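Have a look at this one before I ask anything.
One protein chain is absent from this view; the other protein chains keep their places.
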Amino acid sequence: MEIYELSVSEIIKKLKARELTTTEVVNAYFKRIEEVEPKVDAFLTLTKEDALKRAEELQKKLDNNEKLGTLFGVPIAIKDAICTNGVRTTSGSKMLENFVSPYDATVIEYLKKEDAIIVGKTNLDEFAMGSSTEHSAFKTTKNPYNLTRTPGGSSGGSAAAVASYMVPCALGSDTGGSVRQPASLCGVVGLKPTYGLVSRYGLIAYASSFDQIGAFTRNVEDLTLVMNTIIGTDEKDSTSIEREKEDYTKFLVNDVKNIKIGVPKEFYGEGLKPEIKESVLKAAEKFKEMGATVEECSLNIADYCLATYYIVACAEASSNLARFDGIRYGYRSPNATNLKDLYKKTRREGFGEEVKRRIFLGTAVLSSGYSNKYYSKAQEARNAIKAQFAECFKKYDFILTPTSPCEAFKFGEKTDDPLEMYLADIYTVPINTAGVPAISIPCGYTESGLPIGMQLIGNYFSEGKMIQTAYSYEQNTNWNKKPEFKED
Amino acid sequence: MSKEDYEIVIGLEVHSELSTNTKIFCSCPTDFGGEPNTHCCPICMAMPGTLPVLNEEVVKYAVKAGLATNCEIAIESKNDRKNYFYPDLPKAYQISQYDEPLCKKGYIEIDLGETKKKIGITRIHIEEDAGKLNHDPYGRGSLVDLNRAGVPLIEIVSEPDMRSAEEVDAYLKKLKSILEYIEVSDCKMQEGSLRADVNISIRKKGAKEFGTRTEMKNMNSFRSIVRAIEYEADRQIEIIDNGGKIEQETLRWDDVSGKTFQMRDKENAQDYRYFPDPDLIKFTVSKETQELIKESLPELPESRKKRYTEEYGISERDSNILVSSKYYSDLFEKANKISNNPKAVSNWIITEITRVINEKEIEQSEIPFSAEHLGELVILIDKGTISSSIGKKVLEELFENPRKPEEIIKEKGWIQISDENVIEEIVVSVLDANPQSIADFKAGKDRALGFLVGQAMKQSKGKANPQMLNSRFIELINNKY
Partner (left out) sequence: MKIDKDTIKYIANLSMIEILEEEEEKYSKDLEQILTYCEIIDNLDTSKALEFVNPINNSNKFRKDEVKENLDRDLLISNAAETEDGMFKVPKVL
């Protein structure tokens, strides 16, 4: 087995057992990156020097018998929407092409404290707005299973990096599905925690009340180790929840006998590709076999969620992105002769189409005369949606849906019609709208070999049981096909 | 129509910088001045990914201001974003409060000579200040300093209850003194920690509807506010009188020319797209907390004044001066506690101390000696250890080199002469030298006594006890001369 094929937990074990050194591990991953990155284009910045330096320091720690962190020596990739001190952080935008963050996001502080090794920053849709990573200002990331297809988005780079074994784990962010959907399209595990469990301090904001940092791994056990590191109350984030930390590794138990799963019929109707429907329903059967109670249920919110999401998320985004004006940092238009021009030209030239579109949408729904019709109504709708989820969770522990209505699509397939691209998020957006947690795990492949993912949605703070349920499924199945980098 | 046929209607929006240690949403210092951009951090500089966290002291100070102005305090509150673009506003939105202010429906009572008047306070809310834009004098551009960005402000909006520049002046002075008393702001207009925007309109006397109002900004002192109001009222009256219409606009007061001008750099009628800030959560101020804060408030000027006039018998006019600031009022009360002679302490503060700080051009807060020193000074005079004219010299010394008055008089040898024998010697020697004065006194000229006492004081270099001199002169003249 290659070093780069090791899981997170195996890396830590072998390092502690001194079967490998931290430097060997880092070098192995960078060698893999050299091999594969030219095909996949997952990274915007690589931090090899820093990583090797850190590896050396960590080896000394080990040799001196010091206390070791929970992710000791584990290489990790970070979505470029998360600020890393002294390292270029672009959020996939020309606006921040040369922005070097002067501070670390809280999750980065936590990772460093727990001895993880940051390997580089990954590609994304600009400002996390998109579902294919095609909207990056810099490059297009390819799906490791088929290089003519997208890895999903917006955290496409992180998903592809994990799927192609360039890193054993990665961080992403999820506002409307941006961790789960790419996880599903790239055949890896992706989690979006309950809103407020992971600090947003240092995550370049898209939609403040939807954004959450999430993680990609290749198996559920690895995910628990990353969760244990990044989850925690942060005094720098007012929306961070005050809650005692849990040890998610305790939930790695193969048992679903007392789990009740609801299968909402509305999520299996029109627009869902038949192969995917089949795979996910088979997974539902599998859960039944494993001893869980599985029933059909109703959750009629998907369209409302998408509308609510786009109104509120774009409203928040239009305000969050107003700070990008070329004055204190970032791109500054060389063509401006006066102040107004500076603003207008900088923002015209620095932002891509999709970002501008969402800013306009957000500005429109907040503008006087329209805010009651759209924004206020959407906030009410959001509460109604939360209430509907709450009803569902009175009866069921988890709701099972496909993560994405389709498998990885070809480049350019959805970029002409923005609404069509938005509909790709239809199964994932409700989760962010309600703030509940959800995980995407592999549950099959299409005829053409493309990964299929299923989504388990749980109630607030149900991550523990969710891990148990996902882990049990994983232990009873074997969806481990390696990516083949197909070119047609 | 003449000016008398019109009524001026004025409302004020006052912004006061709170004197907390740190900014409202980050831990940067709020100190005035400093090298540009050295009181900043990624948060107040609006770097990508940063988030605000509310300073608990800001809420406390704002509640104090609300309680001290008789407002209702909201139990549950939120923050809203006010979105607009300007280089001194780094996030391109100001975190403020829109439709649910922390405090509302209060009032301040102002003194207008014989009468009192209640000026309503519509609302008080918390918000962050913007940075400073330093304009290049040749119009080539501007430089942005964000030291002030994020400094906490309370905005105090009054009802349009004022009817003259005089009332506005009284309101501002009262508001300033209240804010100083409860120690939430140092209220220095010249440093920008107190700013006022004036909303002014006119209408025919007896009319029920309000006229169109204009908003005036950029007045940097109480004096310029008064001048601006007088100018703008005249301007509006002239327009209306001649059949014209007032444009609702924002005007900039120019102190040098004494006129208002249209503001061109900010657009009027902006769409601020207010919405609740999703990076912040609601905060509560329970009834219990409100009670606790209320109890912690120092006694306010109105109440102190009442005590001074009723308990100590100090005149209305003098009491007003004593409560004009917390410094004076605290100085008075503490000094009085020691010396137990309120009228004397009051006199010292109002006459001598005020004279000296005006001469020296220092603030009341810069008085270098303590209330204890003042109290001790009064005691020394009351005991007869020194005369009041020596007392004045001691006071001057307290300003120069503050220390215990006892030490000062010992050092300078200013202890009053109260030894009967010494007094006798002086009186006798003066009487012997001034036979004409003795005759004048006997002839009924009272001034002669004053003259003799004056001579005795001169001879003793001001140290002789004047009361003793006085009585000894009278006795000796009547009995021996």
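Which chain is which? They are A and B, in the order written, and residues in each are numbered from 1.
Rule of thumb we're sticking to: a contact is a pair of C-beta atoms (placed from the backbone, for glycine too) under 8 Å apart; a residue touches a chain by one contact, two chains touch by 3 or more.
Worth saying up front: this structure is predicted, and the values here are computed from it rather than measured.
Screening B:Leu102, B:Val144 or B:Leu175 against the full complex identifies B:Val144 as the residue touching the chain left out. Here the missing chain is touched by one residue of B:Glu56, B:Glu183, B:Asp432 or B:Glu475, and it is B:Glu56. Touching the chain that is not shown, out of A:Ala28, A:Val263, A:Ala322 or A:Ala408: A:Ala322 (per the contact rule at the top). In the complete complex, the residue from B:Thr284, B:Asn340, B:Ser365 or B:Asn401 that touches the missing chain is B:Thr284.
Residues of subunit B in contact with the chain left out of this view: 20-22, 27-29, 35-42, 45, 53-59, 76, 85, 87, 92, 133-134, 136, 139-146, 264-265, 271, 273, 280-284.
Annotation for subunit A: contacts to the undisplayed chain at residues 98-100, 102-103, 194-196, 235, 238-242, 303-304, 306-308, 310-311, 318, 322, 325-332, 336-345, 347-348, 351, 356-357, 359-361, 363-365, 367, 370, 373-374, 377-378, 380-384, 386-388, 390, 418-419, 422, 435, 460.
Operating definition for what follows: only the chains that are shown with their structure count from here on.
If you average the Cα atoms of subunit A and of subunit B, the two centres end up 56 Å apart. Taken together, the subunit B residues at the contact with subunit A in this complex read 42, 45-54, 81, 83, 85, 87, 90-93, 144, 146, 271, 273, 275, 278-281. Subunit A makes touch with subunit B in their complex at residues 82-83, 89, 91, 96, 99, 101-103, 105, 200-205, 207-209, 235-239, 315-316, 319, 322-325, 327-329, 339, 343, 363, 366-368, 371, 375.
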